[in-house]
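A single protein chain has been omitted from the complex, and every remaining protein chain is retained in its original position.
And then subunit A:
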Amino acid sequence: MTKKFSLTVGPLQFNWSADAFSDFYARIADEAPVDRVVIGETVCSKRTPFYEDRIPAAIERLQSGGKTVVLGSLAMVTLEREKRAARELFEQTALEVEINDLTLMNWARPPFSIGPLINVYNEATLAYLAGQGAKMFCLPPEAPFASVEKLAAAAGECGAEVELWAYGRIPLAISSRCYHARVHGLSKDSCQFVCDKDPDGLTVRTLDGADFLAVNGVQTMSHNTCNLIGDLDRLAAAGVRSLRLSPHTGDFVAVTKAFADVASGAISGDEGLTRLRATAPEAEFSNGFLFGACGAAELTPA
């Protein structure tokens, strides 16, 4: 049967050790049934020096594993060295680039991708960027399903495709202030890289004790884990062609396999959900931004 979805492994959002980074991409390269892998630091440029020498080998291994490799850009560019790195992303590689900050539009070389941190909320914005050479749009995770349907149709008219954030804690905000440093009583400039203590983000609870958000350095994320595995039929009907799976600790290859099996029709969405509940027993799954009253809403069945 025809394949309904392309699967993308999104950029690692967390501060993992260089060895954990290498091991993760080696497993994805060798074992994960995915089509594209976006690699690169999107959250904090201070983390890059710890693992950037591992990136070339990771790219090579992913390509040997048959994956299309895309370089992801930093979400918020303010420093001179970040501006330089943004420019070099296009100048120093032939790989496709995923833009997460419009700074990169200065050097964008078609075809490029638009990441989930770019505000593409309507067909006019999508058409403008497609006109500049954007071919794949990972939509903002807060976009409701009604918008997704219209954006997918608009992308089709432009010869582009839309992707949705389908698995993982959702990036909700970015700041120049580092919250990991702040909760550890440190300043950002002498942060001691404490975000490495929380390889899936640090949960923020309300004073009622309810799990609410998660901090990941300068990024604030959802506490819950977005999971659209039960929604693939309605996403396919809406014209969504690609699903983004965002890396977490644990058996992430199993996550990619569950999505691949549901996407191919080998198992049902319910079976896929059951498998993911076993793979990530701690995670609270949600599809609230797309189908619920708010992003924090509990998973609502299709």
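Here are some notes:
FYI, a contact is a pair of C-beta atoms (placed from the backbone, for glycine too) under 8 Å apart; a residue touches a chain by one contact, two chains touch by 3 or more; residues count from 1.
Throughout what follows, contacts and distances are computed from a predicted model.
Here one chain is missing from view; checked against "Cell division ATP-binding protein FtsE", "M48 family metalloprotease", "Multisubunit sodium/proton antiporter MrpG subunit" or "Ubiquinone biosynthesis protein UbiU", UniProt names that protein "Ubiquinone biosynthesis protein UbiU". Considering the whole complex, the residue from A:22, A:175 or A:300 that touches the absent chain is A:175. Considering A:101, A:161 or A:231, the position touching the chain not shown turns out to be A:101 (whole complex). Interface note: of A:26, A:95, A:127 or A:158, the residue touching the hidden chain in the full complex is A:127. For the chain left out of this panel, the touching residue among A:7, A:97, A:138 or A:151 is A:151. The chain not shown here touches subunit A at positions 75-78, 80, 82-83, 86-87, 101-103, 105-106, 117, 119, 121-129, 140-143, 146-147, 150-151, 154, 170, 172-179, 182-184, 187-189, 202-208, 210, 212-213, 215, 220, 222, 289, 292-296.
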